[in-house]
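Missing here is one protein chain; the remaining ones are kept as they sit in the complex.
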Amino acid sequence: MARKEYAFYPGCSSQKGASASNYLTSVESMCKTLDIKITEIPDWNCCGASISYAEAGELPRHAMNARNFALAESNLPGQDIVATCAACWLGARESKERLEHNDRLMADTQEALKEAGLNIKTIPEIKHMVEVLIEDLGYDELKKPVKKPLNGMKFAGYVGCQTNRPFGIHGESFENPVYLDKLIETVGGEATPYDQKVTCCGGALAFSEPDKAQAQIKDIIEAAYDSGAEMLVTPCPLCQANTEVYQGQINKKYGTKFQMPVLYYSQLMTLAYGGSAKEAGLDGNVIRARKLEEFAGK
Amino acid sequence: MSNMNEQMAAKYKNNFLKEIEEQAEMGDWVKMCMQCGVCSGSCPTNFHAGWDHPPQEIFMMIRAGKREEVLTSNSMWQCTSCYNCYVRCPRKVPITHIMHGIAEYAYRLGLAPKMQPSLHLSQTFWNNATKHGRVNEVQLTQSLYFKDGIGAGIKKAMEMKDVALGLVKAKRLNIMEALGGGHKCKDVDGIHKMLAKAKELEAKRKAGKAAGA
Amino acid sequence: MAAEKKHAAYICSGCGLGERLDIDALEGVAKKDGKMQVVRTHDFLCSQGGVAMIQNDIDNDGVTHVAIAACSRRAKTEAFNFPTTAISRGNLREGVIWVRPDTDEARETTQEMAEDYVRMACAEVKAMTQPAGNPNTGTVKTLLVVGGGMTGMTAALEASKAGYKVVLVEKTGALGGWAAKLYKRVPTREPFKAPQDNGVADLVSQIEADSNIKVYTNATIAKTSGAPGRFKVDIAVESGPTVTEDIGAILQATGFNLYDVNKLPQLGGGQANVVDQAGLEALARAANGGAIKRADGKEVKSVVFVQCAGQRDTSGEHLSYCSGYCCNTSIKQAMYFKDNNPDIDTVVLFTDLRTPGNGEDFYRSAQNKGVIFSKGVVSGVTASGGGCTVKFHDLILDDKNAQIDADLVVLATGAVPNSGVNIDNPVDAPAAAPAEGEAPAAPVVEEKPISILNLDYRQGPDVPQFKYGFTDSHFICFPYETRRTGIYTAGPVRRPMDIAQAQEDATGAAMKAIQAMENAGLGKAAHPRAGDLSFPSVRLEGCTQCKRCTVECPFGAIDEDEKRFPLFNESRCRRCGTCMGACPVRVISFENYSVNTVGAQIKAVNIPDEFSEKPRILILACENDAYPALDMAAMNRNEYSAWVRAIPVRCLGSVNTIWITDALNSGYDGVMLMGCKHGEDYQCHFVKGSELGRYRLSKVGDTLKGMNLETERVFDMEVAITDMDTLPKKINEYAEMIQGFGPSPFKGF
Partner (left out) sequence: MTVATNQTILVVGGGISGMTAALEAAETGKQVVLVEKNPWLGGRTAQLYRYFPKMCHPTCGLEINLRRLKANPRIQVYTLAEVTGINGVKGDYTVTVKQTPRYVNEKCTACGDCAKAVDGEIDDAFNYNLGKTKVAYLPHVMSYPQRYVLDPSIKGTPDADKAKAACKVGAIDLDMQEELLNFKAGAIVWATGWQPYDAKKITPYRYGEFANVITNVEFERLADPKGPTGGKILRPSDGKEARNVAFIQCAGSRDENHLRHCSRFCCMGSLKQTHYVQEAYGDAGKSTIYYIDIRAIDRFEDFYQKVKANPNVGFIKSKVARITQDKDQNPVLWGVNTEGYKRYSTPHDLVVLAVGMEPSVKGVEIPAEVMSDSSGFVMADPANAGIFGAGCATNALDVNRAVQSATAAALRAIQVVNKVARAEA
């Protein structure tokens, strides 16, 4: 019996073989060490993400999330839902709030759910993996299993938007949240201070308005380099992808020489807990984090 | 579509504010804006490229009844959902959602700019996600590249080739998905029924409000 | 008070005085030059032992006059407090050792300074008598309230609750004033979301039930004579005999009228479908919660409110001020429409929306009800298609040609005080506005302003006005400071304000009026010399009837009797001494402050001969700002010249030119006059004192020329209480200049 159990919502990008599969890999290793049991919600579906607003409208988006709630509730009773993707977490939390505060919306949603043979009694708590770590366990618990502290390595904690606004993690300031820095320090790394910590990476506009998004990404990476960081650390698959995969294009456009690996907090923790490069999903980084790979090898 | 636009315009006469309040998600918050402009100043895209109209100006235009200008505007589509405006608003106006809501309504009326990239992304994403219940990232990427036709698609694909290859190397892009394999929900059928119902109910609710207008 | 005088001097050697000064020598000076019958020293005079020593001499040794040579009169006031005894203070600490260097070369001049201050303290106290209080007091404790609106009614009730009788005079047939015209009023308690009952009926019934309050309606003040505690007020009652009431103090709450909408034709003033805020209230009362209809009976489906109509005007044509309440009022009026029917279009056009405090909640509530607020400048309102078209420059959308059509336009025209005659400048007195009962939109008849109080004061029939016809105080710390003792104004006649503020103001003004009655009965002065028992007396046999005192008194305390002699009304007097300063024949004096008490100090100073190269400079310093500034300079150990001898005066206005000519004649090398700022932003606590004083002293130049002295020898200085660092510098510069001139030729005569 694990010390904590959660209904796990990986989301489309963090499932096996998807664009953030390495996130999943590292999360699984991390949870194993921490004795957290995460059970995937059977037959879960896409949360709709923020960008679907135009095509989906309101109710269908809530219905999609509601279906996941209902499935979790019936198959994994009593367990909080934990998501690793910031957008999934935010989308689900918004749906939960709206449904709980708007009877008309709730009634319509139930009616729609009926079509799929489901219904909601009470919506479970919805947590981001980071909340599980720092609120349910706490930094001290997270420190205990550290075998190989990431001494001397400098990371810029890139919080971005959706774990931070509008709900925030652990009631932290929207302008200068520190949970990511604390996680970095918990595993022995150094968190460098820089002023683009909560700048938006452009989100979905990376596809639709690449120029605008890449201009913002440039600001972020630049500031991270200026702060002396060797790597970026994020809690969000979309932030990770945007800040990592476009560095080449940005270099072309702006003549910069960006080559900064972008890691998930879970990858750092897995390594610090003594996990291998593979367990940490380092092979999943497009810009290889050589320094960490060597570190893992030692 | 366009005749739906005319119907709505007619139903709400000149009261565009009321139209937005009833038809756009969170639209009933528009009236609470006091024109401080903190939202406009907080928007990341504002400082890189600028908009035709920042949020607070859009709200003023709504109150001033500038229906056509607002609904055909490109502005709402610039939202990155970063929520800066929302958390800083001294009136706690959910600006992010209102932006989405107005965009969605403009699209519903057929007034959104043609081939607006974010709109196209939204359509593509949702259709892709709901087809099997989960996103098929490869097909999503493909359909995005080829939105402007084969030629442009190939060109774009070439531009993005390094990105794609990188992802493939990193096992973060599953070629199987291109061939329709990959992630699916089991109860796709149930999901489709559910969504059909949801769309129907939402349409009914909004039509009901319009009727009351 | 003991029949015969016995003078005693007490010299302290504490706080380093003993180390820095030759105390024995000072003792000798007090005996020899000061002619004190008793002289004692103490090493800690303000201690229990020191104070007991003085008290014992008073109680058992018949001492009646005490000169204390120690620290400043501003220090240790609790210790040196002997109510029945005349006291003078020789300032050896702040006045001497704290402003002089502790060096051998400075020792001699420092000692001379101290000896002079001992001489001065002795001379002053000998010239003083301890005030016995004013025999000519009135003890009437009835408050007259003029104006039966919200302010007047509140004042009457609050005074009554404190146990005082009230006479309430209202010129119209009914109580209620402006508030009675309101359908509802702006909310005064949480949640500040919706208009509330105007509250008039409640106050009226309370007044009717209150046996302390006598009400006259359809009545005006025909004549007010007398002084606090003994006013006689003639009340002219319409179709009835004039009644005379004995009154202790007066509270004027005569309110305001709306700025005439007809003066704003470009905003549609005068058009059928354009009303002012009163006009809208009338329509709302008629509708009484139902659909609001225009004068022509048409139901209003769209309404536009134009803020600052004829207000905040920089052209000089209309009101230049903001009336403060109009934003909340328009918000309230917009709610009248929205609460009746949410589909009515209500737009408020403003440039700055001003809803201070919890008004912000009220503003938010209006937005929530769907009232539209738009930042814009209205360029014109024209009649169109059975309604109006409002053209404006939308400042947010930067659209110069924005326009809205509306069934009705409401102009927020703001408030014009109903303050009577402007006695300082009768020509720009505000136009008399329509009587309370009249239809609000009715055109104002331009006519000579009608007096409200009809004071039979030498200086005019109404209270002096401050700005734009409002009777406000000029003092930030003292909003109830008034230039007519025992007469206070409250509510929108004093300053633009809303009902909530007016009720607070009414209560505050009632407090001051009650206080004035109580103190008048005891012969005590009102602010700022609160509690002062001294009062001016005049030797009429010496009076030349020049009228300077009656003209100059900043508080209109002095009338003229049938023989054209000045007639002092002590309980109107504020003890500033301006009359004393103005009197060319020096027949006006106070027991403890007179031409003599200061003159004796001037003469007491030892003037070294012209060869000694020790100039003497007289400083006459206003006790309110300049003297404290000198004190604080000393506390910061800012040194200044040993040549100066400073004497505090009640006000520059009390400085009689004889002091200056005497000083110069007796060989002083220069005279510095330190007074408060005058002019538009005056700081003088007696309003006109420093200005009048300065005017008077500007004439001294001729005297100096006549004496063949450099006119710069008399230096008029504006001093603020914060000048503690700059003041010593200025004194030293002046001292150097005087030394440059060389000694006064009058030494030794």
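All chains are identified by letter, namely A, B and C, in their written order; residue positions are counted from 1 within each chain.
As a convention for this text, a contact is a pair of C-beta atoms (placed from the backbone, for glycine too) under 8 Å apart; a residue touches a chain by one contact, two chains touch by 3 or more.
Computed from a predicted model, the values in this text were never measured in an experiment.
The hidden chain, counted over the whole complex, makes contact with A, B, C. Touch with the chain omitted from the figure is made, among C:117, C:480 or C:734, by C:480.
Remark: the omitted chain is touched by one listed residue; of C:222, C:243, C:322 or C:383 this is C:322.
Check C:101, C:240, C:290 or C:356 against the missing chain and you find that the one touching it is C:356.
Considering the full assembly, C:158 is the residue among C:27, C:158, C:407 or C:552 that touches the omitted chain. In the full complex, chain C contacts the hidden chain through residues 14-16, 44, 46-47, 71, 74-78, 81, 158, 161-163, 189-190, 312, 314, 320-324, 352-361, 375, 395-398, 467-468, 470, 472, 474-480, 495-497, 501, 504-505, 507-512, 514-515, 518-519, 527-528, 530-531, 624-625, 628, 632, 635-636, 677, 681, 683, 685, 720-722, 724-725. In the full complex, chain B touches the omitted chain through residues 34-42, 46-47, 50, 53-54, 56-57, 84, 88, 90-92. Of the residues in chain A, those that touch the hidden partner chain are 173-176, 195.
Assume only the chains that are shown with their structure count from here on.
Shown here, the protein chains touch in a chain-like sequence that does not close on itself. When chain pairs are compared by their number of contacting C-beta pairs, A-B comes first. Chain closest to the overall centre, judged by the mean of its C-alpha atoms against the mean of all protein C-alpha atoms: C. Look at where the CA atoms of chain A average out and do the same for chain C: the two points lie 67 Å apart.
One simple way to say how far apart two chains are is to compare their mean CA positions; for chain A and chain B this gives 23 Å. Here the spacing of chain B and chain C, counted between their Cα centres, is 64 Å. In chain A, no position touches at least two other chains. Multi-chain contact residues of chain B (touching two or more other chains) are absent. Taken in their complex, chain B has these residues touching chain A: 25, 44-45, 48-49, 77-78, 80-84, 86-88, 96, 100-101, 103-104, 107-108, 112, 117-123, 125-127, 129-130, 133-135, 137, 144, 159, 162-163, 166-167, 169-174, 176, 182-183, 185-187, 190-191, 193-199, 201-202, 205.
Across the complex, chain C meets chain B through its residues 343, 345, 363-364, 367-368, 370, 372-375, 394, 396-397, 399, 402. Within the complex formed with chain B, the residues of chain A that make contact are 12-13, 15, 17-22, 43-46, 48-60, 62-64, 67, 104, 108-109, 111-118, 161-162, 165-166, 174, 199-200, 202-205, 207-209, 211-213, 215-216, 245-246, 248-249, 283-286.
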